[in-house]
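Once you've had a glance at the structure underneath, I'll fire off some questions.
Of the protein chains in this complex, one is absent; all others appear in place.
Here the chain labels run A and B in written order, and each chain numbers its own residues starting at 1.
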Amino acid sequence: MWIYEKKLQYPVRVSTCNPKLAKYLIEQYGGADGELAAALRYLNQRYSIPDKVIGLLTDIGTEELAHLEMIATMVYKLTKDATPEQLKEAGIAPHYVDHDRALFYHNAAGVPFTATYIQAKGDPIADLYEDIAAEEKARATYQWIINMSDDPDLNDGLRFLREREIIHSQRFREAVEILKEERDRKKFF
Amino acid sequence: MKQMPKEYYELLEQLQAVDFALVELTLYLDTHPTDYQAIQQFNQLAQKRKKLKKQYEAAYGPLQQYGNSYSNYPWNWDDTPWPWQV
């Protein structure tokens, strides 16, 4: 089971009421390489992978849920007190008429989240390579969002999240090495 | 209007810092299960986090529920602020 902890992983700050940035950020909420997809992907793969790497998938999957909450917090703060007029200017009138200020699991272009984002081949190497690719794609997405954002406080939180993708990728690469069972053997090549 | 004092943010960040190192060490140990020194560091930090949790909860209420934290009277788990509100 999971236990909720009433705190964010990182102190998220946002400096301006800027719903346009929320529109970009939602990519990491309900997009293909977003935090929801990541959490569900890793937690779901645990049932068909060698025991040695189940712990890692559990712990990274759980951390992704904490990142999902950070993204939600950013979107919440960017839109909380924005007027309908501001939302319109930011180009999220179509979102507003359907959801008001509610968060919705879709990407920056408004495409709803789908289970097809979460690959599960049942082959340990295929799945771990999928995970490494997912982390690199999420890292890149954070870069593109940082490029679009003029909010230094928001970027501070996004930089944290981007750095986490680097660490997760590292650990998944190590998981591949563990499954190759070459870690403690002398290298001949 | 209820607002959290400066000390709240400071203590919260202390807890976040210790917990973050514990997350990092957890992932590291998942792939390095025989690193004795890292396990020692992990256990020391776990102890430190236990103390910080006690201090935080005494001042600002429960961090977890389902019985992982004690409750005041009346039930204070659902008191504001929630993490995204602060």
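What we mean here is this: a contact is a pair of C-beta atoms (placed from the backbone, for glycine too) under 8 Å apart; a residue touches a chain by one contact, two chains touch by 3 or more.
One rule holds for everything that comes next: contacts and distances are computed from a predicted model.
Student: Which name from "Transketolase", "Sulfate ABC transporter permease subunit CysW", "Sarcosine oxidase subunit gamma" or "Spore coat protein JA" does UniProt give the chain that's left off?
Tutor: Looking only at the record, the undisplayed chain corresponds to "Spore coat protein JA".
Student: List the chain A residues touching the unshown chain?
Tutor: Within chain A, the residues that touch the unshown chain are 10, 136, 139-140, 142-144, 146-150, 152, 155, 159-164, 166-167, 169-170, 173-174, 177, 183.
Student: I need the residue numbers on chain B that touch the omitted chain, in ascending order.
Tutor: That gives, for chain B, the contact residues 13, 16-18, 20-21, 24-25, 28, 31-32, 35, 37-38.
To be clear about the criterion, only the chains that are shown with their structure count from here on.
Student: Can you work out the whole-Å distance between the CA centroids of chain A and chain B?
Tutor: Computed from C-alpha means, the inter-chain centre distance equals 22 Å.
Student: Report the residues of chain B in contact with chain A in the complex, numbered from low to high.
Tutor: These residues of chain B touch chain A: 9, 12-13, 15-16, 19-20, 23-24, 26-28, 30-31, 61-66, 68, 77, 82-84.
Student: Write out the stretch or stretches of chain A touching chain B in their complex.
Tutor: 3-12, 53, 55-56, 59-60, 63, 69, 72-73, 76-77, 167-168, 171, 174-175, 178
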